[in-house]
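One structure, as structure tokens, below. Some questions next.
All protein chains of the complex are present and in place, except for one that has been dropped.
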Amino acid sequence: MAPPILHNFRRAPGATIAVVSVGIVVAVMIIAPLLLTKNATELHVFRANQGPSSHDWLGTDSLGRDILYRLVVATRLSVGLAFIAAGLSAAIGFALGGGAILLPRQLRPVVLRFIDMMLAFPALLVAIFVGAIIGPGSKGATLGVGIAGSFYIARVASTLAISVSNREYVAAARVLGVRRVALLVRYILANTADALVIVVTATISSSIVFLSALSFLGLGVQSPQIDWGEMLTQGVQQFYITPVAALAPAVAIALTALSFGFAGEALARLLNPLLWTTTDGSGRHSKKDLAEILASSVASRGDGDEAVLQVENLSVHVPSNVGVVDIVSQVSFNVARGEIVGIVGESGSGKTTIANAITQLIPYPAFMSGTVRVCGSDLSKLTPKQTDRLLGTSVATVFQDPMSSLNPALRLNIQLTESAEVHRRVSRSDARQSAVRLLQEVNIPAAEHLMRRYPHELSGGMRQRVTIAMGLMNQPALLIADEPTTALDVTIQAQIMDVFQEINETHSTAIVMISHNLALIGQNCHRILITYAGRIVEELPNDRLSEAYHPYTRALLGAVPDMSQRLDAPLTQIPGASPDVHARPAGCAFHPRCSLAEDVCRTDVPPLVDREGVRKVACWVANRKLSTSRS
Amino acid sequence: MRDVVNTWGRFVAGRLLALVVVSVGLVIATFSMVRLVPGDPAVAAAGINVTPAELATVRHQLGVDRPYFRQLISYTDGLIHGNLGKSFITGEPVTSILSVRLTSSLILAGTALALVFVVAMPLGLAAGALTREGRHPRTNTVFTAVTSVLGALPQFLVATFLAFIFAVWLRVLPVAGSTPPFQSLILPAIAVALAPTAILARLVRSETLNVLAQDYIRTVRSKRLPAHIVYLRHVLPNVLTAALTLAGVIFANVIAGAVIVENVFARNGIGTELVSAVETHDYQVVQGTILVLGLIVVAVNTFIDLSLGVVDPKSGLRR
Partner (left out) sequence: MIELDDVVVRYGAGANTVTAVDGISLRLDAGKTLGLVGESGCGKSTVARAIVGLLPIASGRLLVDDEDYSTLRSRNSPAYRRRVQMVFQDPYSSLNPRMTVGRAIGEAITLRGVRGRAERRRVAQSTLELVELSESAMSRYPHQFSGGQRQRIAIARALAVGPQVIIADEITSALDVSIQATILNLLRSVQRETGVSILFISHDLSVIRYLSDTIAVMYLGEIVERAAAEDLFERPRHPYSNALTRSIPQLGHDRQPAPVSGELPDPRNPPSGCRFHIRCFMGPTQFPERTICREESPQSIPAEQSHFAACHFAGLVPPIEPAETHDRDMSRASS
């Protein structure tokens, strides 16, 4: 796939402008002195210190020379020397940075430490230092700026190289016997090229600025040579008379530096295949108006005060560049007090989004329609404060990755107590006592001691227990557990499941447990919901799981290699892949992968039909067979 | 308990050792500077129109008529006693030349540094909070564009512009000199602080967005705590660590900026002294100035490293 250059540039006008500017600057740099030196050095003493006029567009300097011509001719030294300095920085920088990874492990930290140290020094001082040795003039200045700028490049190059060399594809390449040089070029360099381009162009930018600074201070380019910094020095002297004399070179410096910076970023994008966009937005979508969506959501009926959670016709919509896409569609279910309900689905099924919708945490710009009632209160009818109060006290969530779901900067005690302090106005010491009791309840030894610890001092299993205890602080009626054990070992998973069961039995806390692990849900929940492509396709009690009606559920059951699987039979393979939310098939979302699909499945979405009161299934074929077998 | 003291002890000892090593390296480097000058340093310092006798005196003053190590030892000995040598041009001791000017420069650098953090941190945090999850895309574009442009503006340019606008055009603030102290500090401080503030603000915003995307913020949100607790208690400490890591670079940038900006505003500081010393080949002064500045930078960086050890929970030193 060749880089669609034009396509990308058309979409980024800033980049185009920058690249064009750089081109112009380089052209001027080469050509201008050849043509315009005479004009730039002509003295017209009687026309000294004039402002802009028709003859001299930017006015004249103290010796009557036309500023515009001088500006243009000065480009060669201002930019040319910067190129040389940047080239020097790059050469030294890559050598140092490359040295950091090519050297044996023991020497590496020494080199890195050296680079860091040099980086800590103001580059200007380093440049002045070198310049002082060689003496004022463009040679010293260029050398100084070149050396000074090398440490930043060295730092970035070494950091990038080290991080890339730790990637798994580099290890894989080594296993394939790829030689060192090829490894460096095709693997490490190829993956750092875009960042390095940015670094190098940034260095060109900063070299332009630095050299001008040195010339401005009188330490760089000396008369009669011209660069913008030198012009700025002279211009500053005429400040009060003709400010243009100073502003012109200043603007030239700033604009050129910026152009190089932006051009570098544009070039970097070109080098990164992951950023090449092809066509946008494929697939069919429902285009609905916001008002239409909200208006069409069915008014809730509001029955069952026993229910801790009532979800009715919940849909979650995401605006995209091809219209509004539904990632969750018409989901309805209830959770009674003390019940454990499991939601099973693979990636892209929308199960986590359902949980987020219940706790009103759908990320912008997605929005929901439908009704969610918690302990009888319709969330859409509450003020933000009431919502916070209700959800903060009645619902708690335990998330998937215990290694990252606690704030690493804070001790555990405050993380445990803050919810109670805020929502129930409990004093900190009382809250701490409750926390210790809860920690003991979830089988954490030395609970008091643990309070003062930081999250990183605990193992994954311990952290998850802490998170559960944290959720129980306000005695919630409902606990939502979103893949709570996916990141844990199976023996620890068993322990955590014990904790959930105990909480459920002791406190009658209802639990909504979300997972991709069908067996886990089957064993631990009273009732199971199967989700696929944002819809519930089946609902059943856990003891009837093996007699599921929906083809997807049955296929999932066959795909899991559990302990009772016959070893000589292949696992059930579901052809195709889970649909992308942006490209959900029409009709029943499962139909392209279903061996029972009929015409109606391809066009109409099957409704979730109630069977026997505790079982629901959304499948044309299954429901037809069930109805006919009944009659 | 012993464990704690050990880890801490090792950490502090390590940093102090680094401090000593770097300082020694700095002394040797600045000292060797004169010896690296191509040609005869005495001629470079004194000029060509000088009698052989005068040249010999200068050579003796420079100390280049003795073996290298002898010179180094006497230089170091001088350093320990607070003696940085004498200026060739004026004969004044370098230490007295620097002391007054150092204060002025440090005041400028300190003010600028304070400005940078006081402005950039809240600005970056607010920008991050506003533009999280892709909200307010226009604010996002404006913020990024403004900070990019401002962050790329060289400090001497900003100084020149500011001098023009406020001192020349509007005649509101003084343009040159170091008196009166406060008013003459404003423009230079802003000139030095503008670019680093823009860069820091962008970094703080980017880090804020990073933190907001973390799992633990999702946990905090699920607890439905008020916004001020979320940002001040949970987001800020994590952002602070990242900002502190950049503090060293910012400080270096501020020092360099002060050096240049002083020249624009004709403040009597180290910057102006350094420039004139280089132009007049007054090597003793250049040596002394760079040594002093270098030591200050190294000391500040060590302090920042130590603070990071305390503040950063992942450094493993917090118990």
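Each chain carries a letter (A and B) given by its place in the written order, and its residues are counted from 1.
Basically, contacts are C-beta pairs under 8 Å (C-beta built on N, C-alpha and C of every residue); 3 or more make two chains touch, one makes a residue touch a chain.
Predicted model only: the values in this text are computed from it and were never measured.
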Output for the hidden chain's shown neighbours is A
Looking at the whole complex, which of A:556, A:589 or A:618 touches the chain that is not displayed? A:556
With respect to the chain omitted from the figure, which of A:427, A:459, A:508 or A:603 is a touching residue? A:459
Would you indicate which residue among A:158, A:191 or A:330 is in contact with the undisplayed chain? A:191
Residues of subunit A touching the missing chain are 1, 167-169, 171-178, 186-187, 190-191, 273-274, 346-347, 459, 461-462, 489-495, 497-498, 501, 516-520, 522-524, 545-547, 549-551, 554-567, 569-574, 577-578, 595-596, 621-622, 625-626, 629
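The rule is simple: only the chains that are shown with their structure count from here on.
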Centroid distance [mean C-alpha coordinates] between subunit B and subunit A, Å: 33
Enumerate the contact residues on subunit B facing subunit A in the complex. 18, 22, 29-30, 33, 36-38, 44, 132-135, 148-149, 152-154, 156-157, 160-161, 163-164, 168, 214-226, 229, 233-234, 237-238, 241, 248-249, 252-253, 255-256, 259-260, 263-264, 274-275, 278-279, 281, 283, 286, 290, 293-294, 297-298, 301, 313-314, 318
Which stretch or stretches of subunit A touch subunit B in the complex? 113, 117, 119-125, 128-129, 131-136, 205, 209, 212-213, 216-219, 232, 236, 239-240, 243, 246-247, 250, 253-254, 257-258, 261, 359, 361, 363-365, 387-389, 391-392, 396-397, 399, 401, 404-410, 414, 418-419, 422-423, 454, 456, 467
